[in-house]
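These notes concern the structure reproduced below.
Of the protein chains in this complex, one is absent; all others appear in place.
The letters A, B and C name the chains in turn, as written, and every chain counts its residues from 1.
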Amino acid sequence: MAKTTVNAQISPVAGMDVLSRNEVSRLRDATQGGLHALLRRCALAVLTQGIVSDDARGMLERYPDFEIQVLQQDRGIKLELIHAPAQAFVEGRIIRGINELLFAVVRDIVYIATQVEAGRFNFDDSLSITHAVFEILRNARVLKPNIEPNLIVCWGGHSIPRHEYEYTKAVGYQLGLRALDICTGCGPGAMKGPMKGATIAHAKQRRKSNRYIGITEPGIIAAESPNPIVNNLVIMPDIEKRLEAFVRTGHGIIVFPGGVGTAEEILYLLGILLHPDNVHIPFPLVFAGPKESVAYFEQIDQFLRLALGDDVANRYRIIVDDPAETARAMAQGMEKVRLFRLNNKDAFFFNWALKIEHEFQTPFRPNHANVAALNLNRNQPRHLLAADLRRAFSAIVAGNVKEEGIRAIEQHGPFEIDGEAEIMRALDAMLASFVSQHRMKLPSSKAYQPCYRVKSA
Amino acid sequence: MAKTTVNAQISPVAGMDVLSRNEVSRLRDATQGGLHALLRRCALAVLTQGIVSDDARGMLERYPDFEIQVLQQDRGIKLELIHAPAQAFVEGRIIRGINELLFAVVRDIVYIATQVEAGRFNFDDSLSITHAVFEILRNARVLKPNIEPNLIVCWGGHSIPRHEYEYTKAVGYQLGLRALDICTGCGPGAMKGPMKGATIAHAKQRRKSNRYIGITEPGIIAAESPNPIVNNLVIMPDIEKRLEAFVRTGHGIIVFPGGVGTAEEILYLLGILLHPDNVHIPFPLVFAGPKESVAYFEQIDQFLRLALGDDVANRYRIIVDDPAETARAMAQGMEKVRLFRLNNKDAFFFNWALKIEHEFQTPFRPNHANVAALNLNRNQPRHLLAADLRRAFSAIVAGNVKEEGIRAIEQHGPFEIDGEAEIMRALDAMLASFVSQHRMKLPSSKAYQPCYRVKSA
Amino acid sequence: MAKTTVNAQISPVAGMDVLSRNEVSRLRDATQGGLHALLRRCALAVLTQGIVSDDARGMLERYPDFEIQVLQQDRGIKLELIHAPAQAFVEGRIIRGINELLFAVVRDIVYIATQVEAGRFNFDDSLSITHAVFEILRNARVLKPNIEPNLIVCWGGHSIPRHEYEYTKAVGYQLGLRALDICTGCGPGAMKGPMKGATIAHAKQRRKSNRYIGITEPGIIAAESPNPIVNNLVIMPDIEKRLEAFVRTGHGIIVFPGGVGTAEEILYLLGILLHPDNVHIPFPLVFAGPKESVAYFEQIDQFLRLALGDDVANRYRIIVDDPAETARAMAQGMEKVRLFRLNNKDAFFFNWALKIEHEFQTPFRPNHANVAALNLNRNQPRHLLAADLRRAFSAIVAGNVKEEGIRAIEQHGPFEIDGEAEIMRALDAMLASFVSQHRMKLPSSKAYQPCYRVKSA
Partner (left out) sequence: MAKTTVNAQISPVAGMDVLSRNEVSRLRDATQGGLHALLRRCALAVLTQGIVSDDARGMLERYPDFEIQVLQQDRGIKLELIHAPAQAFVEGRIIRGINELLFAVVRDIVYIATQVEAGRFNFDDSLSITHAVFEILRNARVLKPNIEPNLIVCWGGHSIPRHEYEYTKAVGYQLGLRALDICTGCGPGAMKGPMKGATIAHAKQRRKSNRYIGITEPGIIAAESPNPIVNNLVIMPDIEKRLEAFVRTGHGIIVFPGGVGTAEEILYLLGILLHPDNVHIPFPLVFAGPKESVAYFEQIDQFLRLALGDDVANRYRIIVDDPAETARAMAQGMEKVRLFRLNNKDAFFFNWALKIEHEFQTPFRPNHANVAALNLNRNQPRHLLAADLRRAFSAIVAGNVKEEGIRAIEQHGPFEIDGEAEIMRALDAMLASFVSQHRMKLPSSKAYQPCYRVKSA
């Protein structure tokens, strides 16, 4: 099908620093060389926001002629867009929010590439990774001094039913009424609803300096393209840095219903919060949904208690069908975070105190050998079990929707997930219920064909 | 049922001018004397926004203890609220937008009362009425210099089905993308949807100085209470002044589906636009709705052509199922308005050139004698026929939902509407279709019992 | 000598409200009829700021072709200037501050004329005069809510020697460092220095919303034309209203050395502060000057003590050669004013509590009969003596520089000032010292020929 496209040259409306001659030429080289494919893919994701699809490749196929070039100009840089999706434009002029996001993409891709190239980012040790995360966020102007803790991260599925989406809007509305800002993975569904709700509430409260932060990474941006309410976009290098960015900048987290990706996020977060060094650190965490979704969280809750012990539940509250109470819990949590940071002379804008072990920071490659090597037994510290469970979910996400994972499944069949029998049974039941609740979305509309097999279950 | 209420003292956050000692004491007197009932009623409407009800009396009955007092303070005035509806507050603090609307209510009620009392408003001749409308709008800071024509008035029903409401949001979104501002009657339904849609679009366009103007009057504010996205509220003295305010400040009008009230507005506007003096004045007018609502506008269109002649249709476009085209039509119309005003050295902020005859400006009292006296024949200039048709619809609105009208019907039976047979038949058919489309909403859920009888039909 | 002049049409850059058609046409009429001469004179004063001259007539003679017209335009009004002094323009474009002042002149002249014409200002009783003063100031946006007491009025001569001028700058600098705003009579000399000093200090303190208020009246504006640092100009109807505006809006007053006009101001203020109703009201008052000017204040101090009693000195401090201490005294006084207003629930922006008797509010016509009728004896309440002494000084000012006074002197010889012998001797000595200190400036450079004769001295 022929798509309407637009050719345009756009200038940054804000936020793009002046560049040196070196940087501009590096940027042009980049966009002609290795980084160009990455830039093109991310830019297309920004330009096609609003089109929901799990298939990143499909987008590139729909706009095969799309091209992007960086031009040097007298007052800074410009972007030349060729055959760009028309939906990003209104009467031939690009939507201003999309303009901002495009330049954010350029900014982060070049920044990360040049820092890595210059040897300034060292991903070998835990502290260096945290500093790299810090510097990428700072460069993206995400870290602001003089703001009291008020940033609520919202996690949840990018393709959820209407009533769950409306619920995320209702919660966002209540958060917005309480002058809280929103941070999400910046895609559709549970990542968009809270921002829309908060936008309306912020308007009613006449709040002008609102922050709608989107944190993404190149592997997911196509599937979860940022909607332009996001006014602060940052592209982290990979999943693990993205997750670290969420927990170090957010002051509290709300988890809405989602699929296996949401389960991965929950395991990641609890794996960190269960670390002995972190037990005293306040971290408001609520699982939230409409009453129709109560089964989802019950299943997660059961599984978490079984695998990680009953007291894991002290780390979260489940609040069903009560957006105001959900927001109230967060607002009260903000005060605890504030006092804790003040007492510990810690920054408000970055949670330095949180201990994140190296295994939570380094990429997990989802192949059969790595999945087989996971230790899914309770014969180990539970934060390590949480880490390996997180990896198991990560593999399923990859097998479902990521190019590398899909190819691996096509060649070698489903991932074999093995471990302690009781855990396996619970895991299998939970995954089956995700399937039956249609939480395993795929590009095609065919019945879900699992990419995993739980052994010992 | 016991409602949660809150007691609070609130200070104006913005927009309230400094008052003289005289004015403050007049205000306090007012709130103790004649104006107090009016102030209490309007304030309660603002505080209960979001509760949809056609029954204004119901609201006062639900909050019988609600009280409001004006207090003089060192830096200005304060409002004391007793037993105020809790929904206007978040954790005990009033929503800032509601705060602004409350002080706007105080401002307008006192301003109009004191100007009338001082003999400065003269409602006897047409020009003086227009100047009073101008001064009330100016005092409310609605009239802004140095803004190009961009204010779109949206009319339509306050209680419309979900899909029509969503459509008004979609249109508002497209208007917002084009940097257009919104003006409505400031209630729910078609008056709220465009503002919500525009709010999201304005956020995406990073537009900060948005105007969401609500124009209401004491008789309707309870049924159409302003939602706090409205950031510029003005209370006109009566229906006719309110309608004049719409057509003199708005640069174009979109009519969404509604009921008999919407028909009244259409007749009012066309009655003016058909006046010989106004034929050369551009005034963008679109009837807009989703494809399911096409029947509604077809019926209106037929009736208008029959009663006022086919060429009345030159004054409006019907655009179905195309929010972007609707907004585009308005954006293009803005350019025509701009050029016309420039050529005629007319103000952008007030449409002085529009001729509005005295019969469109003075209140129509909806009683049996007045209804019987209407001339609904084509044996007269058609803008005068439009004026009397407008009055007929006005009477039906009153008979349906206004206190005075309901009482008249209870005492004397339905209004008898008579006139030229062909017109009467068309009128009867249209009203019947409104009933069957559930566009004759009433406080109770009982089947609609018409308050009118069309003779000669 | 031929002056360079400029023709230009200018639009208001800010602060000019939208006008109704009525108002614009009234304004045009005005500029063609009675008000035109007044408008032309005041506009010329604004346009020639910076040219120091005591001779208002001289200015009109230097620009005999100068003309000003009000034009109605699509978006508001414009001013057409013909043969306007070139110094108000930079490369053909009017200085923005002068633009603002010109439109302030138009605003006030029209406002006062229309209010008086409409019978809304009643100058017969004390309270009504105060309300008129309030309304003129409010219309000029001088009264701002939500600002803590911080407005320092600076009085003093408009033609003072260099070292005294530098001292007023130094005091203004110290006031500015303490975040205090400045209000003066808006001419040169002691009225300009404090604003220049404060401007530099406000820049160093990075203070953006500074207020430099100038309060003038038609009779004096030509001699004391407002310099464009003034960003809030208001033209009061006459001297007495101007003086009342100073004491009701200012939160404290600094008096720098001046001539007989400054003495008039001092007598006016002390006459009010000595009123029994005002004794408990805090009103910071400092007489300030460099050490070379110490004689000036000693003489004033002696005269005041003699005429009004030693305890009059409780109402002021004399601070010599210490700008920082002068500013500190004001800053501390602000706190007292703040607490007093809070305790009395009085406005910060207008000193309602101050009792000003009718004799301080009504114009004094400086002719021989009125001067002869003054009661300059201590056989009366001292605030009444202060009032008559104020009038005596007022007459000398008029005899020196005002048209009406000069003519009276030419016809009938010097004013005869008579009263209690001891007072007369002190008065004569003080006036003689003003002459010897060259504080009796005149248009011509001839030796000063006194316009008064003190009898019984």
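We take it that contacts are C-beta pairs under 8 Å (C-beta built on N, C-alpha and C of every residue); 3 or more make two chains touch, one makes a residue touch a chain.
The structure displayed is predicted, hence computed values, not measured ones.
*Asks:* Write out, one label after another, the shown chains that touch the chain missing from the document.
*Replies:* A, C
*Asks:* With the full complex in mind, choose from A:246, A:348, A:415 or A:434 the residue touching the hidden chain.
*Replies:* In the full complex, the listed residue that touches the missing chain is A:348.
*Asks:* Which residue, C:8, C:95, C:116 or C:320, contacts the hidden chain when the whole complex is considered?
*Replies:* C:95
*Asks:* Just name the one of C:163, C:204, C:291 or C:455 that touches the chain not displayed here.
*Replies:* C:204
*Asks:* On chain C, where is the contact patch with the chain that was removed from view?
*Replies:* These residues touch the chain not displayed: 13-14, 90-91, 95-98, 100, 177-178, 196, 199-200, 203-208, 227-229, 231, 328, 331.
*Asks:* Take the complete complex as the reference. Which residues in chain A touch the chain that isn't displayed?
*Replies:* Residues touching the hidden chain, for chain A, are 12, 16-18, 20-22, 72-76, 118, 120, 131, 134-135, 138, 143-146, 341-342, 344-350, 352.
FYI, only the chains that are shown with their structure count from here on.
*Asks:* When the centre of a chain is set as the mean of its C-alpha atoms, what distance in Å lies between chain A and chain B?
*Replies:* Computed from C-alpha means, the inter-chain centre distance equals 44 Å.
*Asks:* Cα centroid separation between chain B and chain C, in whole Å?
*Replies:* Each chain's C-alpha centroid was found; their separation is 49 Å.
*Asks:* For chain A versus chain C, what separation do you get between their C-alpha means, in angstrom?
*Replies:* 65
*Asks:* Counting only residues that touch at least two other chains, what does the list for chain C look like?
*Replies:* As it turns out, chain C has no residue touching two or more other chains.
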